[in-house]
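Have a look at the structure below before the remarks.
Every protein chain except one is present and positioned as in the full complex.
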Amino acid sequence: MTSAASPEVPVLVRHEWCKGCGICIAMCPKKVLEAAPDGKATVARPEDCIKCETCEIMCPDFAIRVVGGRSKGVAEGKGDVAGARA
Amino acid sequence: MTSAASPEVPVLVRHEWCKGCGICIAMCPKKVLEAAPDGKATVARPEDCIKCETCEIMCPDFAIRVVGGRSKGVAEGKGDVAGARA
Amino acid sequence: MAVPVDNYLRNQFMPHMWCPGCGHGIVLGAVLRAIGRLDLPKDEVCIVSGIGCASRAPGYLDFNTVHTTHGRALAFATGIKLARPDLHVIVLTGDGDASAIGGNHLIHAARRNMGITTVMFNNSIYGMTNGQYSPMTPKGRYASTAPYGNVERNFDMCELVKAAGGNYVARATTAHARQLSNYVEHAIQTQGFAFVEAVTQCPTYFGRRNKMGTPVDMIEWFRKNSVNAAAAAKLGPEELDGKIVVGEFYRGDAPEYTQVYEEVIKRAKEAAAR
Amino acid sequence: MAVPVDNYLRNQFMPHMWCPGCGHGIVLGAVLRAIGRLDLPKDEVCIVSGIGCASRAPGYLDFNTVHTTHGRALAFATGIKLARPDLHVIVLTGDGDASAIGGNHLIHAARRNMGITTVMFNNSIYGMTNGQYSPMTPKGRYASTAPYGNVERNFDMCELVKAAGGNYVARATTAHARQLSNYVEHAIQTQGFAFVEAVTQCPTYFGRRNKMGTPVDMIEWFRKNSVNAAAAAKLGPEELDGKIVVGEFYRGDAPEYTQVYEEVIKRAKEAAAR
Amino acid sequence: MPGRKGRDLRLLQGNECCAEAAILAGCTFFAGYPITPSTEIAEILSEKLPQVGGHFIQMEDEIASIAAVIGASLTGAKSMTATSGPGFSLKQENIGFASFTEIPCVIVNVQRTGPSTGLPTAPAQADLMQARWGTHGDHPIVALYPSTVPEVFDLTVKAFNISERLRVPVILLMDEVVGHMREKVEIPHVSDIEIINRPRPDVPPEKYLPYAAGPDGVPPMAPFGTGYRWHVTGLYHDETGFPTTAAPNADRQMKRLYAKIESAAEEITFTSEESLDDAEIVVVACGITARSARRGVRLARERGIKAGMLQLKTIWPFPYGIIGDIAGRVEKIIVAEMNMGQLIGEVERAACGKCEVVGYSRVDGEPIAPAEIVAKIEEV
Amino acid sequence: MPGRKGRDLRLLQGNECCAEAAILAGCTFFAGYPITPSTEIAEILSEKLPQVGGHFIQMEDEIASIAAVIGASLTGAKSMTATSGPGFSLKQENIGFASFTEIPCVIVNVQRTGPSTGLPTAPAQADLMQARWGTHGDHPIVALYPSTVPEVFDLTVKAFNISERLRVPVILLMDEVVGHMREKVEIPHVSDIEIINRPRPDVPPEKYLPYAAGPDGVPPMAPFGTGYRWHVTGLYHDETGFPTTAAPNADRQMKRLYAKIESAAEEITFTSEESLDDAEIVVVACGITARSARRGVRLARERGIKAGMLQLKTIWPFPYGIIGDIAGRVEKIIVAEMNMGQLIGEVERAACGKCEVVGYSRVDGEPIAPAEIVAKIEEV
Amino acid sequence: MRKEIRLSGYGGQGLILAGIILAEAAMRDGYEVVQSQSYGPEARGGASRAEVIISDEPIDYPKVTSPDVLLLMSDQACKRFAGSACEGGTVIVDSGLVTSVPETPGIVHEFPITDMAVEATGRSISANVVALGVLNTVAGLVSPESLKKAVSARVPRGTGEINLAALGAGIAASEAAGVG
Partner (left out) sequence: MRKEIRLSGYGGQGLILAGIILAEAAMRDGYEVVQSQSYGPEARGGASRAEVIISDEPIDYPKVTSPDVLLLMSDQACKRFAGSACEGGTVIVDSGLVTSVPETPGIVHEFPITDMAVEATGRSISANVVALGVLNTVAGLVSPESLKKAVSARVPRGTGEINLAALGAGIAASEAAGVG
């Protein structure tokens, strides 16, 4: 089960790969993600997403894809995660 | 065969242990030692010996003993061999 | 053209075997993004690992991949690189794999300056065997074989690799995933031996034993306890105690081994012709 | 009271098996004089070696002596020291023994700060097996397995041991036999892991292959090409190229392993009593 | 049948029991490197050894571990290491050293399915031949093989005793299943455990010849640091311990090493049997397979087949004599083992054509079940 | 009898000949670590390999050497390492890896007197069993054993061919005496040397199943970096090469590995015989001992004894069938070997009581002389 | 008598400890007993499995093949093991965690075990001991006294009381359900 990504829901969570560790949820600077009852991530506030790709980069399970992020899955940049959250 | 050491011959060469490498001969600052026909070291000029123990320290075969040297076989000191020769 | 990470995964084997919240996936993502930015052709990349949780990475990657024996990844990789100098040989290894049983191969690969990129997944513990202390476990930490607290000091692996002769040495944590990915990119670009230490969380063993909380807590802990190299230079040893220094520590330009060996082949052929 | 060197020799096995002019005897003499000055009781000294020409030393010495397997001296010594912390454990090892096959045990003994004194007889070659290059053979030198000149760089072993965590690190050559002996003395006095690199001549293989002349010539070469640490600090890398830097490089005061382990025993006994 | 009073009845895992037994046998030193499925032994000893003033150290690898163990043993400490397949392979060079220099030590190998990394948590019995032949050159060795947790206790203590008594490395082979299962064990009181210590010299240091053996072929051993300064080397050496290349010495030395084991063979050969007396078909097995063999034989008897079984608790030295005897009076021997056929070679050799020998192997990482044994008994 | 024209007749040391033969067999990669009495192989290849564009590297130890060899082989290079006893022990873990992952490579072990450091420059034949059983777990292996320098040439080439053809590590066991002696060798022209290369896939990458074998049990192997991206692991793996813990797969995989060797057994079993036809007493031997056995048999014949001899050039897989046949038609087999009795176990197993099997061992670091063989023949 | 018991769920539920407690109780009752558990990738993946064999004669074959008693504390465990129960065996399911019980040759007893634990002790972590109480009451494997002693002996220091409460809750609930 993969939640469809669309311009309005730019963050795609691969449900079968997600292990519900909660890292993306905690790291998202805009609190876009939330835990579903099974602990796995869901996109709760897509409209707040700034496409910083932090969730994608920080997901240990390759379960998140940010559509239309600047780096097309090869996110680079200087600052660390803290920077992204700041 | 060990050449006897005496006050006059302060350097004792253990002939059976000596392999004739020539190191003692070259390193002695006073040219006290010489190579015998078989290449092994002999004490040629005992009277010149200053008991610096360089020969003893530098002999790789434990074949030399300087009698009455200051360190009784446990020579210590700062300078290196070059220093001793100078 | 940059390549998305999914392209490099053998999707049929996902989800991977790592525990929920294990940092190994973050480190692997950083590696794949670096490969993607460099747009290395898959057929020219060879990933080599030893044994351990971290070392299971190659199985999930769509390159030429080898999961060898514990600690020996760099020795296998040396054979691969020397026989095929044109391949990009990347070693993914755990801290136990690289610094315990594999320590000798690591310093020798560095000394020879073999053109291999090594990424050490440092979770300060032997994960695969359920949590014994490793040579990277800080003194005082608990582990299943250190019930009274670890009495050994950990290596400063970056210092060691540098002292051994590596051409590139850097460290980052999973809290610095972007930086980490950049370091790996620089490492791959390095001619000669390159080493990146990726400090990562094992919530299951290291975390639980040491009451480090959730994976998120552990990442936060890394972030708070990290100091970058420039800042660290201004701090005394006491202030640095317990801190993780991150940054690029060294870049050398010693010639790469297989390139030097090409010279030998030239000389040998000349000699044979004579 | 200082003890003469002969007292420490098993005279019945002399003359020893080393070639005429081999520097190993000079290094051994330096070690014995250090032991003599410290007046260590013979029964409390344990000498451990691996395999190689240098490693044949213990057979000639009237202590508790072990001639182990190639490269493993420090691992054996670790067991001895931990089981009997009161013994003076001294490892005599070749550059191949210590830096090639034994490299890992060396860095780990240093990391643990085991109370062992290690003297590495560095003749830049595998003597016992007739002259192959070692990890200490300088680049460009010839050896039986480097017929076109060695393409590998040598370790700076003192740097490496320091980076690994050793508490004492020094280097001298056979041309500095007195200094060398002093360094060994300081090493033995060190609490924790101490390492002395003794640069020595193998006239038979290294010397002959590299046209270094007689043993005397080789010693002279050492003397001329050595720079002491203080002077070296003022020189650039180019000026230092091909030079041997001698001196005491590091003294640390990290606690020694077996002493720290005593703490574990205390804690464990308390825990058990509870 | 409730536990008798006064006994220390405990539910222990095989690995746990091995660690407990080691301490009771006098072990004060352990060096190891973690590997599944043996790791619990290290983990438990890291906690328990310092409690009795002993020493635990986790080394950088398995080579270093066995080296440290031998080193510690030189000082007089009863020493042990534990590992599994890949680590056992790495220890081989130094096991040869210990065997040749006659330094007592115990090496536990909790076998997993090999070769290489194999199936790290699945059982196999495929390191039997390696235990005998893993290191280069001829060398004496002893290997014991428990099938239950109580046997783990018993054979661990025996491993130390034999190692000390004969100055030989003793290998304790365990099955993953045995190492990992919990069973009821009755731990005897310390004073009820027979402990054997290595022979010590009864001469003053200046008369000590470290490799001069008495009639049992075992030379007395002085711990390092007790005034007896001697030399240990993996080169051929004479009675003094110093190296010699003399051919007659080499011959003498090697033959003594074999003879010391041979002359003790009877006292170190442990077996267990089931309905052997009138058996026509005998199953030979060890470890976990012996349990199924025992059950299988009972089931076969219920079906009227005269089956019997022999469990080998000592694998090396191999009990050629015992099996040769059996071969002389039965029709068939079935060798059941979790490998491609290792024990069977030795059994065939021992049987020497006196009866038919057939193998039953299983190599899929699952133990052999009693039903399979019954089926095989019925088939042959 | 002067040398025929056109042949390349050379006086070569065994080790030297091995190195020359390796290059002619197509070897382009050597990684090793020096050890007496095998070092000359490395020394010569350090000079010759780069001359043909190949690679030589001296690794930090023997473990790294065999690892580098396997790594190089993955790229398609025919690869080799050479060592002696202690180094052979260290290589065992990775030999198991190569065997299990089916990566071709050749491992030369020039045997010296063990165990441990032993007598580094004296001959022994005591690593025979280790060659079969040195690593943990069941695993297939092939071992060849020359007795003369010309045989070194022949068997070195065969070692590469077998290794490539069956994707199995092949061990070339040499005696110190053979490695170090010089004999006359006729080096054939390159075009006269049969060279076998590993099977390559004939399907496109997307269809490639790296461990799917044809009827001969040998899967085709694509060199790394040629578009076939596959996975190599020492865990149990299925046809795709990826790990699986499924029991039926483990069974299938292990049995295929054994079957591929077994089905090729005939073509890889090499022996040589002397007066076997009507022999009543047969001497079985290999390597340097076979030479004395041959002479001894001739001398015995001169004395009217119907003696014969069988030289085993292939030790593993062991030719049980051939020896079983011989056992069925002779009175006695004498197994002559420079060890405490290794081959004899296999011979007894093969003979299965059909004839008497007696051993003649020598373990003092000296080769067995023809006169000893004659005496033994006369004695039995 | 040979009884095979399999306890299965996910890591963190304490089922291995439960298996050990059950085995220890059986030992205290004088039975022969073998306890084993899952290792390897299975253990890593989050699944957890403990097995106990209780017998009044020596246990030769130590593997559980068709359990007489089965405890299932996750959907995954149900999927994998429900079918393994022996004909007419006891199958106890945590109805709070398991969404649907697949077909099984055994007789299913549903209890909201984890919820009961929370109710009885305030902590879901004691579900394992609640389960033991239920399971032993339903299947009658060991004496309640031995079970109590084994619980006290094996649970972490300081949690004895809580766990005895949990055990009591399990026993009471199953007795109440009339399946004891």
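For reference, chains read A, B, C, D, E, F and G in written order, and residue numbers begin at 1 within each chain.
Everything below uses one rule, namely that a residue touches a chain if its C-beta (ideal position, glycine included) is under 8 Å from a C-beta of that chain, and two chains touch if they have at least 3 such contacts.
What you are looking at is a predicted structure, and each value in this text was computed from that prediction instead of being measured.
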{"item": "Of F:Ile23, F:Ile41 or F:Ala122, the residue in touch with the unshown chain", "value": "F:Ala122"}
{"item": "Hidden-chain contact residue, picked from the options F:Lys48, F:His180 or F:Lys260", "value": "F:His180"}
{"item": "Among F:His139, F:Arg198 or F:Arg291, the residue in touch with the chain that has been omitted", "value": "F:Arg291"}
{"item": "Touching residues on subunit F - with respect to the absent chain", "value": "1-3, 9, 11, 36-37, 119-122, 177, 180-184, 288, 291-292, 294-295, 367, 369-370"}
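The rule is simple: only the chains that are shown with their structure count from here on.
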{"item": "Whole-Å separation of chain centres (CA-atom averages), subunit C against subunit E", "value": "39"}
{"item": "Subunit B-subunit E separation of Cα centroids, rounded to whole Å", "value": "57"}
{"item": "Where subunit A touches two or more other chains, by residue", "value": "none"}
{"item": "Where subunit F touches two or more other chains at once, by residue number", "value": "47, 50, 60-61, 63, 86, 93, 97, 116-117, 233-235, 245"}
